[in-house]
Each structure stands twice: as structure tokens, then as C-alpha cells.
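Of the protein chains in this complex, all but one are displayed in their positions.
Each chain carries a letter (A, B, C and D) given by its place in the written order, and its residues are counted from 1.
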């Protein structure tokens, strides 16, 4: 069973890597959105710094949105999803492995890139670490919630935009907590509560979302 | 031939309009993305006003990217693209009609809605008009460029995939000019140069993009 | 969910019986809603004193606040029906959830609209990014998402199940969203205006508010049930009772419900 | 009657489709080369061969979708590559049906008619859908239809269009026996009416008079 999960993980990472341009598009989008911030609000360093947490987080949320579209749609269309559903492994576990691969391909690059981008917006020292850490904790939740929306809208017309309509309200807490933590770090406030809460969200979503997703996939296949 | 073009356009627009729901979904998507801005950077009205031009424009770009991603991929996969290519009309014209319909479905609602959203972010009076006008001029360019990217991605065999990445940087000038015009309007600056440049981009993209797209599609089909 | 649990009391609600129940109930609900609304508006506009700060503009509260409450309440109800639908495969529960959703969206939209009308005289702007406002907006989108998902699938059964799942996922999130938005707002002190606490209430204000709340309640029940009735009719397709109902001749025979019971129970024993 | 017609059109039996020296290559492998044939009105060409021998590639080259490495395909004397006037006389059905999942069969027909600048009336569409047995299914999005019903939808589209040359890639796939017989009849009628058909099939083709067979070897 463990081996099956690894296979899925590797397959999906491999698939994403063969379709490099998907990953590159998402990353490029992330970078461009952040680079646009100085253009929009002008170059005053204090204002930029104040906006940096929200900006980076917003960019991360939007970038994830862009990437989620493809998550199950391809598998569904070519019949692979049916095959996954009649596999000896529980569907929820397979989904979890798939999401892990997706996060490695999409979330992780953003996490790794965020300190650099935060620096260009005027964040310094430990704050950059806090930014990366908050993203590391928050982006998996984004993937989990986003995948729920993707699974629910599978095979339904209206595709991407409908998915966004379903997901974005659910994502609001992650965005608030993530950017809040970084804002606190800038002013030297207490960031632990934010991290606890983000961790709590992750702990809640990690077991529940795969169940919801697998239920949604079974509905889509039915 | 002109008649054929109109038929296609009307049929496509008619199809879009009968599926009101899709249009509503795009609208909802747009509103939600705008809502994320205050949630990410805080509700202070002055800062929001400064971010408003970039924010509304960014939401528009994202909506277009999400909607365009699939534009040709689905057609390609289910064989519709082959059918389009063996149609008595020149492929470039068909592409143009498709894109026009697409703009009516996605771009136009955003243009019409943008004043309301600008208002919630703190823009006033004539600025709202400038916002709508900049979007009216800029979103067609987004559709044309986005579609070019989507078509290039199909040609997996050549360097098409990487070319698609070039599209994103091409979109950036549109974004900068569009939001720049609105920013200027906030401070009472001269907005005409921005509009001239946007119009120039449109005048450039309108004939060239359909040709590039149809060439890319023929390569993908070969 | 492999075993087929059954809730006996739902057996009483076979679609024909439900159809008749609604026919009997709805006039009373409408009547009650009208009477309470007239009473509430009367008390609100003629009995309750003007506010010492806001003058008369506060009276919009008698619509604004009940609408806001109903919006939230209806979402919870909807989620409950969704759970019943998925856990016991009771299709009538899906019909109920689906029928309540438009009313919930309407109520939430009404709250936002009256609130922003209220904001113009009190704050000098139609909109600020305040916690309560923002979370109501999010609630509206949860409703819209539910409706859109329901409508987007052309297969009613599938669309219904997906939408129910969404309602449940949303319901788990609603408290989290609510508190995080509140926190977000206290995090940023910069905002100059916040929704004031309700004006210190005179008893007459309070009773007007209560009357209006109940009026909204009855209205929502009436509209929701009527919509459910129509939807149930549509979904029952060409069952004998449904055809008779459309012709306006549903009689009191419990016997002729052969196809009818499939409506209630997704799967027969 | 149809026999008569055939005789009558005998005068016009000048080949319209002219293939000479055709060669196609995929991924560095030559699939076929030096292919020459001509097709005149009323003629039926059946392309045969094992899986992967290049039948689909040939058919797509005939449509002008794939560019051959050598040789040329001519329709009424002009090469077919991206040739729009040719397209108005051509109907191609490939392995993928080219019907839109989101649309109903009826909408698919209407949209397709618009694309080809041919105006199909609602009544015509309804009639042809009834003929292929999609009467009730005509308002269900194609996504929910069975595999055979999808193929039938693509065939309905073909019947509406006045194209002279039909290029059909395994048209019998997924069709039930009644539909196979029906399609064979349609092909025969088309041929007798002066049309031309190029098709592939792994199933035996019956009910069509004297097909010319082209064997693609490996």
C-alpha cells in the first residue's frame, strides 16, 4: 500500500515535470504578480513593506488557483480516474498522494521562492523565514481545499471559474492567517497563535479533505 | 465569407448567452478575487484605493488566463479542432470569431462590472469611467494574447510549450498600461498616452494574433 | 453507507403526501407572514421612537437585521438537509436544500443591500471592508456557489449530491471564516468606521425586530416549501400522482403511490 | 433509378481526387511512400492494414491536415493543404468524433452548420437526429450519451452536409449492428449519387458495391 502511494506520487511529479510549462507558468505568474506590487503602489519602502505579506500571500493564492484546474480533469477525461477508482487502494489515499505530488510541483517552488520575492518588497531577516514558514504551512491547505473544489466541478460545464467561485470563500481564513502572521512578524508581534491556527487548519483539512474529494470524485464518476 | 464570419460570431455569442450561468460565474469570480485584496492587505481605504487599479486589472488578467487555458486544449482533444481545420472558412477567421465570442462572454461582463468593484475599493467619479474604458480596450488584447499562448501550448512537439511562456511577459505591458491609466486618473494626470498605447497594442494584436494562432493550430494538428 | 439505514418518519412524507401538506400549509404561512410583517412595520415605523443619533434612518434595521439573521440560519438549515441527503440518501432532503438556497441568497443580498443603503447616511459611503460586511459577502458567495454547482450539472441527481457535499464542506468552514474575518478586522486598526452596535433598544424597537424576524421566517418557509413542491413534481416526472397534481386533482388516496416512494428513498429496501 | 443515375454520371467520371507519389513519415519512420491513386465520383476506396500501419495518417493527409514528406494530394487539380474550397466538399470523421461534450446533439449540429456556412433548419436537424436514433437524446448533453450515440451524432452531422467526398476513419467503431447496416446503406446511396468515399475499417464491409481496396503494408 505504501508502495502504491509512492508510485502515484512519483508518477504525478513526473507528469508535472514532463509538462514543465505548467509549473513554469504558475511560478512565472507568482513572480509577476509580486513584481506588479511596486508598480501599483509606488516605490515607497515603508508602504511596500507593509503590503508585502498580503501581496506575497495573495499571489500564492492566485497562483494555486491557476494550477488547480488541471488536477483531476485530465485523469477524468482519459479514463485514468476510473482506473484509480478500481484500484485496491482506498481512493482517499490515492487522492492524498496525488495532492502531495501537486504540492511538491506547485506549492514547494513558491515556498522556496518567497524569501527572494519578500526581500525585493523590503522584508528582512527573520521575517523572510516567517514568510516562507507561513507559506509552507498554508499552501498545503490551499491545495487541499482547492482540490475539493476541483473535484466537485469535475465534468461540469463552467469549469475554471465555477471552481474558483467554490474555492475562494473557503480559502479566506488561510489568506488572513498567513498574511497576518507575516504582518505580526514585521512589527515584532507574537506570531505563534497564527502558526498554531494555520497548523490547526492543516490538521483539520488533511484528513477531511481527501475524504470529501474522494466522495466528490465518486460522484463525478457515477 | 463576411457572412460566414458573422454567423459564427452570432452562433458563438448566442451559445454563450444561452448559457447565462457561465457568464454569471465569471462575474462572481471577478468579485471574489477583488474581495481578496482587502483581506490580504487590510481594509485601510487609502491603501486600497492605491491598489485598486492594479487589483481590478490583475483580477481581469487572472479571469482571462483561467478561461483561456482550456480554449483549444479541449477542442484538440475531442477532435473539434480537426473539424475546424477542414472547414471552408480560413482558420484565422474562425479563430477570430471564436475569440470575439469569448470576449463577449468574459471580457464584456468584467468591463461592465468594473465600476462597481472599483467603487468598493474606494475609486470615485471619473476614475471609474477610466477604469472601465481601460478594460474595454485592454481585455481584447488579453484574449488575443492568452489565446496565442493556449495555441502554442498545444504544439508539444516543437518549442511551442516554451513559447507559451513568452506570452505571460507579453501580457505584463497590457497590465501595466491599463492600471497605469487608472492610477494616473486618480492623481489627475494625463491618461491619453496610456490609451494610445493600449489602442496600439490592440491594433497590433488584432490582425497578427489570429494568424499566429492558426499557424500554431495547424502545427499542433499535423 | 453500504447498508440501507432507514428513517421511518420519512416514510410518511411520500411525495404525494408532501404535495398535499404543502398545499395546505402554504396559505397559512403566507397569511401569517403578511400579518406579522404589517404589525412589525407598523410598530417599527410608527411606535418605535427615533434614534437620538441617527434619527429615522435606523428604521431600515427592521429589514436589515432580520434579513441578515435569516441568511445565516438558512445556510445552517441547508447544510443539515445536505447531511440528511448524503447520509440517508433521502432525495426530498436535497429538494429542500435546493429550494431554500435561493431564499437564503436573497436574504443575504437583501441584508447587504439595505446595509449599504444604511451606510450612506451613517458613514457617508455605501461600502467599507468591515468584518460583518465581509463575512456576509462571503456567505452570499457560498450560496451562489451552491446554486451554481447544482445548476451546472445536467444530471439532477449528480448535481444534487455534489452540491450537498459542497454545502457540508461550507458549513464546516463557516465558523472558521466568521472568526478569521473578525480577527482580520481587529488586526488592522486603520479602519475608521465599524458597524456600530445596535442602537440601545427601546422595547418597541425590539418587538418590531422580533415581529419582522418571524415574518421573514414564515415567508422563507412558505417560499421554500412551494419551491420544493414544484421541484419534487418536476423530478417525479411522469408518476401517476404527479400528473394528477399538475392537473390539480390530487385526492386523498394513500394507495396510488407506486412510483412515488422512489422520490423519498434513493433506493428501495 | 440509382443505377440509371450512375450511368448518367458516367460522362463526368473524371477523377477528382488525385494522389501521386505520396509518402508520410512519423517519428522518423516511413509509414508509406510512393502511393499513387485516383478517385472518381461514385468510387469507394477502402484502406486496410494492421494497427499502426498508417491508415489514419493517410486519411489525414488526404484531408490536408497532415503534410506529407513527399508527393502531393490534389482535388480538382489543386493541392489540398489548407485549401478552403476543398474543405467545403469534404467531410471527415476521425477516431475522435469532434462533437462537443457540453452541447446537446442538436446544438452540435447547429453549431457545425454555422461553421460550414450551411444553414440547417431545426426541422432538418430533428429529422436527421431521428434517423440516427437520437430523437430522445437530442436534448441531453453529449457527455452523458453512450459511445455509440456519440458516433451517431457525428454521423448525423455528415448526413446534413452536402459534401461530395467523405473520409471516414473506422466509421463502424462502437456502432451496433443495425447502425452498421444503416451506415452501409447511406454510403451506398452517397456513392450512387455521385459521391466519393475513402474509409478504413477492421470489420468486413458489406452492402457496398465493389470497393477498391488499398492495402497498406508495413
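Note that in this section contacts are C-beta pairs under 8 Å (C-beta built on N, C-alpha and C of every residue); 3 or more make two chains touch, one makes a residue touch a chain.
No experiment lies behind these values; they were computed from the predicted model shown.
Engineer: Would you indicate which residue among A:85, A:104, A:136 or A:199 is in contact with the undisplayed chain?
Structural biologist: Selected residue, touching the omitted chain: A:85.
Engineer: Can you work out which residue in D:121, D:185 or D:203 touches the chain that's missing from view?
Structural biologist: Only one of D:121, D:185 or D:203 touches the chain omitted from view, namely D:203.
Engineer: Give me the subunit A residues in contact with the hidden chain, please.
Structural biologist: 1, 3-4, 6-8, 10-11, 15, 18-19, 77-80, 82-91, 94, 218, 221-222
Engineer: Extract the touching residues of subunit D with respect to the undisplayed chain.
Structural biologist: 26-27, 49-52, 55-56, 95, 133, 137, 140, 144-149, 151-152, 170, 173-180, 202-203
The working rule: only the chains that are shown with their structure count from here on.
Engineer: Need the central chain here, defined by C-alpha centroid distance to the all-chain C-alpha centroid.
Structural biologist: Chain nearest the overall C-alpha centroid, as shown: B.
Engineer: So, what's the distance in Å between the C-alpha centres of subunit D and subunit C?
Structural biologist: So the centre of subunit C lies 55 Å away from the centre of subunit D.
Engineer: Residues of subunit C that contact two or more other chains, please.
Structural biologist: In subunit C, 138, 141, 144-145, 148, 152, 181, 184, 187 touch at least two other chains.
Engineer: What are the residues of subunit B that contact at least two other chains?
Structural biologist: 21, 25, 28, 32, 35, 39, 42, 47, 77
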